[in-house]
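Note that one protein chain is taken out, while the other chains of the complex remain in position.
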Amino acid sequence: MSGLFPMSDRVRGLDARLAEFMDAQVLPAEAALAAWDEDPARRWTIPPLLEELKQRARDAGLWNLFLPGSGHGLSNLEYARLAERMGRSLIASEVFICSAPDTGNMEVLHQFATAEQQERWLAPLLAGEIRSAFAMTEPEVASSDATNIGLPIRREGGDFVLDGRKWWTTGAGDPRCRVLIVMGVTEPEAPAHKRQSMVLVPMDTPGIEVVRPLRVFGYDDAPHGHVELKFTGVRVPQANLLHTAGSGFEIAQARLGPGRIHHCMRLIGLAQRALEAMVLRAKTRVAFGVPLGQLGMAQEAIALSRCEIEQARLLTLQAADALDREGSKGARDLIGMIKIVAPRMACAVLDRAIQIHGAGGLSQDHFLAAAYAGARSLRLADGPDEVHMASLARGMLKG
Amino acid sequence: MSGLFPMSDRVRGLDARLAEFMDAQVLPAEAALAAWDEDPARRWTIPPLLEELKQRARDAGLWNLFLPGSGHGLSNLEYARLAERMGRSLIASEVFICSAPDTGNMEVLHQFATAEQQERWLAPLLAGEIRSAFAMTEPEVASSDATNIGLPIRREGGDFVLDGRKWWTTGAGDPRCRVLIVMGVTEPEAPAHKRQSMVLVPMDTPGIEVVRPLRVFGYDDAPHGHVELKFTGVRVPQANLLHTAGSGFEIAQARLGPGRIHHCMRLIGLAQRALEAMVLRAKTRVAFGVPLGQLGMAQEAIALSRCEIEQARLLTLQAADALDREGSKGARDLIGMIKIVAPRMACAVLDRAIQIHGAGGLSQDHFLAAAYAGARSLRLADGPDEVHMASLARGMLKG
Amino acid sequence: MSGLFPMSDRVRGLDARLAEFMDAQVLPAEAALAAWDEDPARRWTIPPLLEELKQRARDAGLWNLFLPGSGHGLSNLEYARLAERMGRSLIASEVFICSAPDTGNMEVLHQFATAEQQERWLAPLLAGEIRSAFAMTEPEVASSDATNIGLPIRREGGDFVLDGRKWWTTGAGDPRCRVLIVMGVTEPEAPAHKRQSMVLVPMDTPGIEVVRPLRVFGYDDAPHGHVELKFTGVRVPQANLLHTAGSGFEIAQARLGPGRIHHCMRLIGLAQRALEAMVLRAKTRVAFGVPLGQLGMAQEAIALSRCEIEQARLLTLQAADALDREGSKGARDLIGMIKIVAPRMACAVLDRAIQIHGAGGLSQDHFLAAAYAGARSLRLADGPDEVHMASLARGMLKG
Partner (left out) sequence: MSGLFPMSDRVRGLDARLAEFMDAQVLPAEAALAAWDEDPARRWTIPPLLEELKQRARDAGLWNLFLPGSGHGLSNLEYARLAERMGRSLIASEVFICSAPDTGNMEVLHQFATAEQQERWLAPLLAGEIRSAFAMTEPEVASSDATNIGLPIRREGGDFVLDGRKWWTTGAGDPRCRVLIVMGVTEPEAPAHKRQSMVLVPMDTPGIEVVRPLRVFGYDDAPHGHVELKFTGVRVPQANLLHTAGSGFEIAQARLGPGRIHHCMRLIGLAQRALEAMVLRAKTRVAFGVPLGQLGMAQEAIALSRCEIEQARLLTLQAADALDREGSKGARDLIGMIKIVAPRMACAVLDRAIQIHGAGGLSQDHFLAAAYAGARSLRLADGPDEVHMASLARGMLKG
């Protein structure tokens, strides 16, 4: 594949080092980290092994790969390769300080925050010392239509006062989470796309309640979690405004493009690992006297998966390249396309891999079922497929 | 639909009473029973509300509907209707003492057990006083090929001695589980289909260890669970043999036909409820200024789901009728067909329902994701789709 | 299957006689009738063998099976079985005087025509002496929305005068076609569903021009054809009005219910024959040293086809039964469902059968490609899938 989307020597080198670290450190730790969760008493605490792995990754210089200003200075196309590599393990992106929602939040802080805001929040995030969350989606409305976001943020004295509910706030259950970026309505009289602002809210501000963790197919993804939050008279200085009043929609848009590419490349890495697991299983598992791999239906599952993965990979690389060259607007259609394609592809491949693994494939003995839950949720997160399909088609119909 | 598979007045009456009980007692209890699980301390204990509901169902005469000898005396076709009704809630079949694996085990005991064995185990099972499990699948082999089942059962003195491992033993994590039906090899020298026997093993026999619960996606289905079991020198009298030595395969076959129909009809009830939820959501949820139900993609999801559910329902009723009229052999193809069709249909419908519900559809706020996990596992339990497709085709190619 | 939709002895007898006649007379004639078309000189003439077969079918009493008033007096459910039988061959329904569009036209004449109109047109149609066509669809508008039908029919003196175009007028290319039922606008000022009337137009009326045959995937279906018609000052007496002025929409609706069931049952017969051909091919064709039937992908194709055919058959029988019991309105949803399901199912099964037959499956050496073209056109004829899905969903959303 090297010919078409050639990796620079630098990226090739980073990828090789990532691969080596993954094999030597991350994959062997998966079982222990999964076992940590088995004890309910420590479910919402951080396993020390994870912090160790982060430190080792940092020591190895595999750190903050995603961010323009971080020293690596990778393009989206370059980073896409590394995101695929990290995506092979559900725990890897955190180890390399490249995990959602922090990456998106850091990009937002990098692009829109004041120097003071950056010093307080971006620096420790980049250092992996704290985590953050992004509180946008609300339980009562179709949040894929961002103009529905309605949490009121009143101005009172020099403060903002927040009241209301958010949910699916990923990472806000994490004991290391220190700050929320909250989207809410500060300008109720403005036109629909100018009503909302984003505000930085320290997690320890009085009036914030973590109502409950939400589960995805039974997984609570502790210790980070996806939580429902209640804000009751939560008060922060107006200096905590991000960018300008009424720019919430604009910031959200800017955050989504690269974020979607990261998600999609991680899904491709995950699907690729599932394919490799499928092949291994098909070689070694015998039923009715023959290895599964000699059976036509298993061969079909393997062949189709390879075709689908490779196509989705190329499309995502193309979207990353377009984003680098033409910016968010120029890459809009391609980003919409990978958002439609990659999660469905990953679900299809993972489902076939589960089937080839038998009942064990549904259980904690393999990464497949948990990966499926994550991939499936990405057909809804950041806008359901249907919204992206409608939007893509409408663009073409106008053209 | 009444014209084609007409319900007798008696079945219609039972169905109406079930429906009323479901609406009045079962559905309102779902949330409380789900909440029981939230507290890790009581996860593997039985919620008293469940026992109350069972008692009320018993008082209402809605009890043991499935079994020929239970007083109701329903045919498979008649029972299929009631299983659909019960299938609408994941907790209902237990309330009505109609839940797997007890139903299948009771049928086995009814058909193959001695009077003494029946008195000891069948009577309290019918009364809902104890539960049971069926230990067949083994971790190391493709158990869809039953000749692979290899747990050794030695004869020693007048006893059987069991050593080895089983997994996916549904219900063996339940504190009320008192007995296992274990399939293992008693006649290692016999032809492949005559090697295994089934043996009754009281749950409190020394040497049985519940190694761990297996999860399906993230669900452990506590308090019943699907567990891995280890047998170390587990000793039971030879009088605990079910039927004859070497008849394990024969008993397993007899158990599967009705069992599959029950599973399929429950899936149809579940899919039907998902469709109703989808319609309700599409009526009430507004995105981009219009109710979802006015959007073409939602209409397509609803229309296709209805078409698929109705077809699967008819096919399953037909299989039930064939089993009543022609027995297991005559109904073999149809039972294979519903085993292929119903779980896939349910997965497709539930997946669409999740999509229409948005991210909430993946969470504990709706029954959809848990139902999906159950439906998905039925594409593997009792033999993966691929085995059933191959077997169906081979029968036709021979014919 | 017998248990669920029991055939009466009379239907069973008719079916057996049909089956025997099909095997002895119809299937052996397929090749000769196909060859007739090879000579371009006689493409649009009637092969004498066809007329002979019709006479033999009439002599055998297998004649006009579809019509309530024809002496057989079959219900839709009963006729559905026979339509499936006839559907196995693309030429059979004409042999038995049961082919579209004549059947629908005869039903319209039977239900809505005056005695005089019936004597002139219905009697010779029932006798198989003439043929007819139904001119509804127009080239410039989406005719699935019947209110778009716009061909003006002016009153002038005691006459109607027709000007305009129709297309996809099946059978109007047939030299035996003597009469058109034309739908057009007689009451332009009435509400949308009351504007159109149906008028009987003898084929030899001056001003009717057969512009050209339309082809479906290259097939012109000569000698009947699907033609484009031009009406220039075509004048018929007002006595040629069918039923009442403004009742065109009502008549069209009444025509569609049974027509769709006939189409669907014929598709099921066609798919069933394709499955049988697939099985035969898989048994006998050897590739890479093994019969195709031993290969998993062929087994999957066979197994899924059987499951899909059986489900569609049951659904169509159920719709037929509902039409008998509850009339068009009561059966509306089910008729919509089979219209969505049966053509897609037939396309899927035929496509798999083509694949198993190799390139020959696409050619005139097998019935499969021609059958595919016919099945595919039924995803558009009588309203495209999308209209039926939207309509089915909207009904449920209202309910």
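Letters A, B and C mark the chains as written, and numbering starts fresh at 1 in each.
Everything below uses one rule, namely that a contact is a pair of C-beta atoms (placed from the backbone, for glycine too) under 8 Å apart; a residue touches a chain by one contact, two chains touch by 3 or more.
As the structure is a computational prediction, the values presented were derived from the model and not from experiment.
A.B. asks: For the chain that does not appear here, which of the shown chains does it touch in the whole complex?
C.D. replies: Visible chains that the missing one touches: A, B, C.
A.B. asks: Using the touch definition from the top, which of C:Leu214, C:Leu256 or C:Leu280 touches the missing chain?
C.D. replies: If we include the chain that is not displayed, C:Leu214 is the one touching it.
A.B. asks: Determine which one of A:Glu84, A:Glu138, A:Glu228 or A:Glu386 touches the chain that has been left out.
C.D. replies: The single option touching the absent chain is A:Glu386.
A.B. asks: Pick out the residues on chain A that sit against the missing chain.
C.D. replies: Considering the whole complex, chain A reaches the absent chain at 1, 3-5, 279, 282-283, 293, 296, 298-300, 302-304, 306-307, 310-312, 314-315, 317-318, 321-322, 324-325, 333-334, 337, 340-341, 386, 388-390, 392-394, 396-397, 399.
A.B. asks: For chain C, which residues lie in contact with the unshown chain of the complex?
C.D. replies: 40, 137, 139, 142-145, 148, 168, 214-220, 285-288, 295, 297-298, 354-355, 358-365, 369-370, 372-373, 376-377, 379-381, 384-387, 389-390
A.B. asks: If the missing chain were put back, which residues of chain B would it touch?
C.D. replies: 295-300
One rule holds in what follows: only the chains that are shown with their structure count from here on.
A.B. asks: Over half of the interface residue numbers used by both chain A and chain B, so same, or under half, so different?
C.D. replies: Chain A and chain B contact each other through largely matching residue numbers.
A.B. asks: Taking mean CA positions as centres, which chain lies farthest from chain A?
C.D. replies: C
A.B. asks: Report the chain ID whose CA centroid sits closest to the centroid of the full protein CA set.
C.D. replies: Closest to the centre of all protein C-alpha atoms: chain B.
A.B. asks: Using CA atom averages as chain centres, what separation in Å is found between chain B and chain C?
C.D. replies: 44
A.B. asks: I'd like to verify one number: the distance from the centre of chain A to the centre of chain C, where each centre is the average of its C-alpha atoms, in whole angstrom.
C.D. replies: So the centroids are 53 Å from each other.
A.B. asks: Which chain A residues reach two or more other chains?
C.D. replies: Correct list: 295, 297-298.
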